[in-house]
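Let me begin by presenting the structure, written as structure tokens, before commenting on it.
A single protein chain has been removed from this complex, and every other one stays in its place.
On to chain A.
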Amino acid sequence: FAAPKASFSAVLLSASCDAASLLLKKYHGGYVVLRFALAGHKQANRPFYRIVAAYNKRARDGKYLEQLGSYDPLPNISNEKLVSLNFDRIKYWIGCGAHTTKPVAKLLGLAGFFPLHPMTITDAERQRAQTELTATGTEDGLREGRKEAEV
């Protein structure tokens, strides 16, 4: 984490994160996830996601525990995709033992809060290999075309 640690040396308590959430855990019987939920803007072909802490078995857009940020998948005028993250609360939920979905993990990795996800690196490498292949392919094609033209 980028945030500094507390310098106070405390006795570690074995109690769980939330006293109230134990009851809820018994009721839900599941775990908490940080995931994307579509914000219901009721407009076709214009998605907008909220980064949300919710119980695992809840509907994707259903009742959540807390909103921890947002993600706009469509780029704006300056060709930016806007993301907002509440790092303080994210850290709290991770401390409470929340899981993350893959896209949220990748996003947090890109943000620098988590380490970079392996698939981000792998996909980038694959894409670079692909572009190099097509570049060399076009070069060869151009060279062949020029040779044919000369010949």
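The rule is simple: contacts are C-beta pairs under 8 Å (C-beta built on N, C-alpha and C of every residue); 3 or more make two chains touch, one makes a residue touch a chain; residues count from 1.
As a working rule, contacts and distances are computed from a predicted model.
Trainee: For the chain not present in this complex, what protein name does its UniProt entry give, out of "Cyclin-H", "AP complex subunit sigma", "Small ribosomal subunit protein mS26" or "Kynurenine--oxoglutarate transaminase 3"?
Mentor: The correct option from "Cyclin-H", "AP complex subunit sigma", "Small ribosomal subunit protein mS26" or "Kynurenine--oxoglutarate transaminase 3" is "Small ribosomal subunit protein mS26", the UniProt name of the unshown chain.
Trainee: Which listed residue (A:Gly29, A:Gly97 or A:Gly112) would be found touching the missing chain in the intact complex?
Mentor: A:Gly97
Trainee: Need a quick check: the contact residues on chain A for the chain that isn't drawn.
Mentor: Listed in rising order, the touching residues are 1, 5-6, 8, 10-13, 17, 91-92, 94-97, 114-115, 117-118, 121-122.
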